[in-house]
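Yeah, one chain of the complex is gone here, protein chain that is, but the others are all in their spots.
The chains carry the letters A, B and C, assigned in the order they are written, with residues numbered from 1 in each.
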Amino acid sequence: MRTFRLVIACPDGVGIVAKVSNFLASHNGWITEASHHSDDQSGWFFMRHEIRADSLPFGLEAFREAFAPIAEEFSMEWRITDTAQKKRVVLMASRESHCLADLLHRWHSDELDCDISCVISNHDDLRSMVEWHGIPFYHVPVDPKNKEPAFAEVSRLVKHHAAEVVVLARYMQILPPDLCSEYAGQVINIHHSFLPSFVGAKPYHQASMRGVKLIGATCHYVTEELDAGPIIEQDVVRVSHSDSIEDMVRFGRDVEKMVLARGLRYHLEDRVLVHGNKTVVF
Amino acid sequence: MRTFRLVIACPDGVGIVAKVSNFLASHNGWITEASHHSDDQSGWFFMRHEIRADSLPFGLEAFREAFAPIAEEFSMEWRITDTAQKKRVVLMASRESHCLADLLHRWHSDELDCDISCVISNHDDLRSMVEWHGIPFYHVPVDPKNKEPAFAEVSRLVKHHAAEVVVLARYMQILPPDLCSEYAGQVINIHHSFLPSFVGAKPYHQASMRGVKLIGATCHYVTEELDAGPIIEQDVVRVSHSDSIEDMVRFGRDVEKMVLARGLRYHLEDRVLVHGNKTVVF
Amino acid sequence: MRTFRLVIACPDGVGIVAKVSNFLASHNGWITEASHHSDDQSGWFFMRHEIRADSLPFGLEAFREAFAPIAEEFSMEWRITDTAQKKRVVLMASRESHCLADLLHRWHSDELDCDISCVISNHDDLRSMVEWHGIPFYHVPVDPKNKEPAFAEVSRLVKHHAAEVVVLARYMQILPPDLCSEYAGQVINIHHSFLPSFVGAKPYHQASMRGVKLIGATCHYVTEELDAGPIIEQDVVRVSHSDSIEDMVRFGRDVEKMVLARGLRYHLEDRVLVHGNKTVVF
Partner (left out) sequence: MRTFRLVIACPDGVGIVAKVSNFLASHNGWITEASHHSDDQSGWFFMRHEIRADSLPFGLEAFREAFAPIAEEFSMEWRITDTAQKKRVVLMASRESHCLADLLHRWHSDELDCDISCVISNHDDLRSMVEWHGIPFYHVPVDPKNKEPAFAEVSRLVKHHAAEVVVLARYMQILPPDLCSEYAGQVINIHHSFLPSFVGAKPYHQASMRGVKLIGATCHYVTEELDAGPIIEQDVVRVSHSDSIEDMVRFGRDVEKMVLARGLRYHLEDRVLVHGNKTVVF
């Protein structure tokens, strides 16, 4: 069923819900899902509606025009999207295949509602797997002594494919700051620890050293500061003294791919609203 | 902060949210929490608002009067409650203390927002614990050959204390059908299995016999059919071959008390809407 | 690291561990993992050792011969396996790809230590995916009016490939009793409910009807009675009123594939000891 998704964030106040729901009702909009959140600490209000497209008398552009005065009145940050327009996603990976294979399978079995424009990797290992899915694969090696040319090429490819979302599916390279800021809120990473614990390299080794009893993974938006961006989703799995670092890595793979898939899905469904360094996930 | 809680269930349609939020906005109502659910299968719509009492120009009675026409228009089943009026709760227990002690402690430390009118038990074991909390304790023994007098007395006590909620905190007796139907949607039980598995007596023994790898507990409204009422909350805990039935009973106690406390809290906060044999828990 | 796995079940008594560990120590066996379980209810004792192959002076056959007297003395049911001899696995699937794709990827990325001899399916949909992995795919359609020829062919293929393990990765057909008994303890199924709840067809529909708050999956050995065999592994995921049956099916897929992968791994590593209708999983 085709729906429009109306996503709003604005300073809290009386009458916002009434104004928005009146607007929708006056155009006979059939709301299939509605979520609200008043944030006491920031004094902001967040809202997401899913509306049957066939119940409305107009398309996206006309909706935007009609709604603009309300948005202005309440100083809203807002967007409306149409499920008929799939988001274009670029996946980036390195050598480890578990996250990439998981996302490709979900996409291939119609679970992930998006277009995967291409896969970019700094290694050529996963080419055959990607191409079997009928998706272009670009091998862009990263020279550790001079990473700039590689990231220029990555940037060119992302632009060329008009990507709306970039997913770092265990890409294992740190994106340069300009790319981070150009695509703020659009680059999704999976970090293989329960952040903020074990930032940076080899988190399972760090976890083993500290002797934790649960390990985890964190899906977050990439910002200039490493592993410090707004968290979308996290999960953990129990480990014990009998689990070696190799066992942790193996358990971790399952958590990583599940957390990344959930986080990406929330993003694709316009369920994630970033405010400061935190997220509302409806 | 004192709030009013407006809880609505009605056949789904366009304009319900608009009408309700307009009503609230027109009276300057400050919504602190709002939840909606459209149920595709039943075609019903469910809604809960929490509104700051001090933002409204009227009290509960005037609210009811003003809202009645809207309720009628949409054939709503609805209620409005005031957090300033604590619900009167009667707890029933037997010999096992874990659920009772847990609820009493939560109440005593101001975590459970209700009045506990009294505790009724078919055994006298827990009297001292209850009385230390300053709560009346009634010992109503149940004669296995003639249970009627006991349940008549239970019924009298529940009426006498004008209970709005009855909690079977491991009471271990089956309530008679007339009591179940008189207090439909008001009697909350904790069953020590993950329903619908292991209905009836000795569920941990049943679980051990079947060799399950997780055991659970279920908080549900009591209906005439044993362990078959609408489920409010459930949870599980992992067990293994090395856990004896005694271990399961011990692990189970922790799940039981957590699940019961969560379920009761949802009920006290008017978060549970029963529809048919299912619940919406906002 | 190549290891031998010594797996023992016998009536409990004093001196078993001493005898076995003496035997191992006297041959200089380096134990890398040891697990014990005394079952009070049945009076049986279970034991599993993993021993470095290069620490022992003999191979599997000589080990068997040398150990036989001890096994006889304590009336042991026992086996010893060599990690250098990968188990031959036949996968069976239908149209749904998630479990099959997950197992194939784990195998392809060296996470599952086995040989996958072939995939048998009653539909041809997944052929390309299987063949990309370099694994033979057999399409054996099942005629609903006369299933016998299909199962004769399945039986022939399983024999032809000398399968030691058959995995029903959402095969959706009930195996005939003779196949079940011929491969007792060797056929692993994933059922898409938290057994013993919701046996048989459409468990997510059953779960939705009952209004449960968690759904699950169960990995078990297939026996003649439907969905009633010894349970190897189970897990659950939380659902709410807002989740449709389609959502449950989607969440369920993730639980199913995780539970099946774990269950199969335990089996391949000789960690599962069946006793009566229960399992010990070391």
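The definition used in the following text is that a contact is a pair of C-beta atoms (placed from the backbone, for glycine too) under 8 Å apart; a residue touches a chain by one contact, two chains touch by 3 or more.
Bear in mind the structure is a predicted one, so any value in this text is a computation, not a measurement.
Within the complete assembly, residues 14-15, 17-19, 21-22, 24-26, 28-36, 38, 55 of chain C touch the chain that is not shown. In the full complex, chain B touches the omitted chain through residues 33, 97-98, 101-102, 105, 108-109, 111, 128, 132, 242, 250, 253-254, 258. Touching the omitted chain from chain A are residues 37, 39-41, 46, 194-198, 208, 210-214, 216, 230-236, 240-242, 244, 277-281.
Just so it is clear, only the chains that are shown with their structure count from here on.
Just count the C-beta contacts per chain pair and the biggest one is B-C. Chain A and chain C have Cα centroids separated by 36 Å. Averaged C-alpha coordinates put the centre of chain B at 41 Å from the centre of chain C. Counting partners per residue, chain C has 242 as the residues that reach two or more other chains.
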